[in-house]
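With one protein chain held back, the other chains of the complex are shown just where they sit.
Letters A and B mark the chains as written, and numbering starts fresh at 1 in each.
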Amino acid sequence: MNDTTTLDIDRSVGDFSYPEVHQFDAGIGLSADTVNYIADVKGEPDWIREFRLKALDVFEKKPMPTNWASKDLEAINFDKIRYYLAHGQKATRSWDEVPEDVKRTFERLGIPEQERKFLAGVEAQFDSEAVYSNIKKAVGDQGVIFMGSTDALIERPDIFRKWFGKVIPTGDNKFSALNSAVFSGGSFIYVPPGVKVKHPLQAYFRINAENFGQFERTLIIADEGSEVVYMEGCTAPKFETATLHSAVVELVAMKGAKIQYITVQNWSANVFNLVTKRGLAHEDAEIKWIDCNIGSRLTMKYPGVVMKGKRARGEVISIALASDGQHQDTGAKMVHAADDTTSNVVSKSISVGTGRATYRGLVHVPKHLKGCKNNTECDALMINSTARTDTYPAITVRGTGNAVQHEASVSQISAEQIFYMQQRGLTEAQAMSLSVNGFVNDLVRQFPMEYSVELKRLIDMEMEGSVG
Amino acid sequence: MSSLEIKNLHVSIGEKEIIRGLSLVVPKGEVHAIMGPNGSGKSTLSKAIGGHPDYTITSGEVLLDGVSILDQAPDERARTGLFLAFQYPMEIPGVSNANFLRAALQARLPDGEELEAVDFYEQLYAKMDELEMPRAFTARSVNEGFSGGEKKRNEILQMAMLQPKYAILDETDSGLDIDALRIVSNGVNALRGPNLGVLLITHYQRLLDYIVPDYVHVMVAGRIVQSGGKELALELEERGYEFIREGIEERETATV
Partner (left out) sequence: MDQNNAGTTGNLLSSGARADGARDWSSELREQAWERFEQLPAPVRTQEEWRFANLKDLGLAQYSQPLPLGDADEHSLRERSHGLDKIAGRMIFANDRLIARDCIGESLRQKGVLWLTIEEAASAHPDLFRKHFMREEAVLGSQKFAALHQSQARAGTFLHVPRGVEIDLPIEAFHWLHGSGGSCFPHTLIIAEEMSKVTFVDYFESDDATATGLACGVNDLWLGAGAKVTYVCAQNWSREALAFQINSTVVGRDAHAIALNVNLGGSHARTESVSHLRGPGGRSDMLSVSVADRRQELDQRTFQIHEVPNTASDLLYKNSLDDESRTIFSGLIRVNPGAHKTDAYQKVRNLLLSDEAEANSAPGLEIEADDVRCTHGATSGQVEEEELFYLMSRGISKKQAQKLIVHGFLQEAIDRVAHPAIAEKLGELVHQKFDAAR
């Protein structure tokens, strides 16, 4: 095994920015002109341009989902956001060619050290475009394609166009429509039949400009019997005003394929992180989302799996940490669309201070299916009396022959508990660590080893002095 | 000076003074009961001695074997030999009883010394048997989902394992039905001996039928107003707290 890597999600590491000099800038605000500008800069064919313009129309017509979601969404001013900023639209394959200021940024984040250690491929996105993308030769030789969204659509439409926008249609929600109109960057990956990518593919997303919206688009297709693990990390410096990150991630696991998608999100506390993630699992395929949300002002993200083929499996494992002023609104969607499909959701949230953690879940077992199973567990931990936690699952089951189970619990670490443990002789720090680790331990164990160590350290750090 | 000694103690919560000049000595080997009506400050006394941050000690002293503990953090007091059995024991989700007790015992060992796991479990199982607790209990999270009786039994188990010098049992009888009360009382009685001083806080006399105290003190409005032998408890049971309260008011009026 490799050394434990340090995916640098420590906020003090991410909290820096460099003066921006952008070669391409779509200006402030959103209109057909903005969309056309992006399409022009990228040299996109008409079908992509039309796709974008249609999406813009859908975005404008769709209301904000404030009938069920946080009213805080109203704080986003779409007219004040910059939708496209780039140094140059081609990602470089050699680290030396990366512009100096961008290089400095990513070197501080530990890229490409990561790559040298164990990654099979890495892509780094700075504002709108990938600035660095490399895939190890061995993986490339196996036929694995790993490229940016626009390049992929232009160069390999035979592979990507078929699934692009199919797992998550433009009109799925207001933010998927927004992404469809202005998407830029992200990773398009194709793994040929039977290929098992040994090491994870990885992407870093970095917002460096104020008032900026990042809209990357990711599509991963794992062909029959293939396996791939993808990891992404997100950071941004602290700005005075709100920043928007609105990605769309589509996964397609063909017959018997396995995709594991790992996210560690540590956006700074002014980022609205509104992401749509969904996978389509064919017969005997497996899609697993591992989702860790630590940063952002408001995160709304409900990774889903549509189990389209028999015996397909879907899984969401998530940890959310809502600190002061943060709202982590996360969950899972499991749609069973074939017999003998199995889904599993395990969600753990910790809310601290004025933080709020919300779980929203959807489990759907429609007509006439047999042997479908879902198991959902969500546990919330509250630290301090001003914290808040909500759980809103919605479960629809039709017919006999299926088993669906949902369980949730809320517990707390209060000053009283800490006092209780101190009264038995533990120090305050020992008491806190024992409690928090007791809560997340069984879940952290499911993360790849190199993440779990880092994650525990990060959580311990966030917890310091939070009770009192 | 083998005793828990409280000297002219004054305790406030926020602006409000709850304990108003309380003095009491519990020598090792004795069981003292404090009885009093609701709101007399009984629970405040135990929390304040334990070092709960919400309670401010404005004046007075608490000495453990002659040494003041008021400057110590709650965990230091515990390691010095003080044990509180809580009226409402806390639930600690995700932390098993066994791990919790191990951590607490480990914290009492000098740096670099490791708790012997085999001995630990041997001792733990023996104590659990005495308290009629099933083995599966060790894997359950501390107090989580426990009935009132199980929680109180767990308090006594912790006390048995941690072997304090002085124990304050705060309304241990609340939330116990008659069977649970018997088991818990037996547990406490088994721990009585020359090396343990017990301060038993209770509202009802019935606990004292099972754990017979050496002395009974009556607490009203933050002070000990009367002390006596175990028969004082019976008198209270019969006549209620009113007669004592009247007595005090008369005395207070007389001093004006």
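Note that a contact is a pair of C-beta atoms (placed from the backbone, for glycine too) under 8 Å apart; a residue touches a chain by one contact, two chains touch by 3 or more.
Given the structure is predicted, the values throughout are model-derived calculations rather than measurements.
Enquirer: Thinking of the whole complex, not just what is shown, which of A:M64, A:A138, A:A403 or A:A429 touches the missing chain?
Expert: A:A403
Enquirer: One chain isn't shown here. Among A:D25, A:D72, A:E224 or A:D390, which residue touches it?
Expert: Residue touching the absent chain, from the options given: A:D390.
Enquirer: Touching the hidden chain in the full complex, which residues of chain A are there? Just list them.
Expert: Counting only chain A, the missing chain is touched by 67-68, 365, 367-368, 380, 382-414, 416-417.
By our rule, only the chains that are shown with their structure count from here on.
Enquirer: I'd like to verify one number: the distance from the centre of chain A to the centre of chain B, where each centre is the average of its C-alpha atoms, in whole angstrom.
Expert: 50
Enquirer: Show me the residue ranges of chain A that touch chain B in the complex, using the header's touch definition.
Expert: 379, 381, 409, 411, 414-417, 419-428, 430-431, 434-435, 437-439, 441, 468
Enquirer: Show me the residue ranges of chain B that touch chain A in the complex, using the header's touch definition.
Expert: 50-54, 73-75, 77-79, 82-84, 86, 89-96, 99-100, 103-104, 107-108, 141, 144, 158, 162
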